[in-house]
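Heads up, this is only part of the complex; the chains shown haven't been moved.
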């Protein structure tokens, strides 16, 4: 099991293809919340496993994400060395590119490391204003 | 128990009639929250059972929904093959047509499938602005 | 124990007198939250008992409600046949008439019937805008 870091990890994830389906009710704004409690990747420094729950909230436009392919896409991080911030932003970017949704938020809620717990939230709506 | 898919399922649900009663206090905006933890239908691909809690929040205008007929309407999905997004949108559309409420929100909170949990929320108030 | 329905129930509740006291701090907007987990009445169709927690939130103006008389008022529903929507709206109307508060919200959180749970929320502030 060889670790892959930084640019290389990002490259590989982009080959794991998300699948999309047509939105059955595009005439209406509605929200889909998906949570996946079994995300695991590797720490890019130590090589030790990291664990997280990935939560995805979106308002679809023309497309919805197919869940089986989504699971395989998330499983594809199992052998990669990638930081908390990078993996959450990468999942956000892949979903945004595939779905072009009206709204999207991705949260990576990671298990504590060194007694420090980290949650990363990326959203298409700014959290500052 | 024959499965019914797509258009056919939508057709059948429209024959299960919701019943309405006059709103006893139409002069006032008030909210009615209903939750039904025993919704089950069939996965349109695998034919396996799906389970959800259906939550309905609405502000009635001239009519309120009768609960016994609502339960029978929700029970009528037991033998249908229909996706999470379609069933939640279909329940929303049927209630909106029958009640013409001042506000309506329908949430389908589905049990995990393939370790992925999905919640679908359809509302008459947009979630984007 | 004779059941009383519709108009008759509303009439009787209006003879159960709420008591009011002067607000000790009328110069300030403050909130009083009251909850009563032992509300019971009878289903107007089946005659079977219904159970609810009644929650009252208000910002008093000149008057506050006396709690002992409030409890007796709520206990007076024990022998009446009245629907969820009617009882919650009736409690709201009685409190509004007696207290003329700056803000009032009454919630009836009813135990499930036929596996369907219902909550009715009546507020002096609209929930739609």
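Each chain carries a letter (A, B and C) given by its place in the written order, and its residues are counted from 1.
Criterion: contacts are C-beta pairs under 8 Å (C-beta built on N, C-alpha and C of every residue); 3 or more make two chains touch, one makes a residue touch a chain.
Computed from a predicted structure; not experimentally measured.
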- Size of the entire homomeric complex in copies, 3 being in place: 10
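Rule of thumb we're sticking to: only the chains that are shown with their structure count from here on.
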- Query: Relative to chain C, which chain has the most distant C-alpha mean position?
  - Reply: A
- Taking all protein C-alpha atoms shown, work out their mean, then name the chain whose own C-alpha mean is nearest to it. B
- Query: Using the average of all C-alpha atoms in each chain as its centre, how far is it in Å between chain A and chain C?
  - Reply: 47
- Query: So which stretches of chain C touch two or more other chains?
  - Reply: none
- Note on the structure: Residue set of chain B touching chain C in the complex reads 23-25, 28-38, 59, 64, 67-68, 70-71, 102-103
- Query: In the complex of these two chains, what residues of chain C are touching chain B?
  - Reply: 83, 85-86, 88-89, 92, 113-123, 126-128
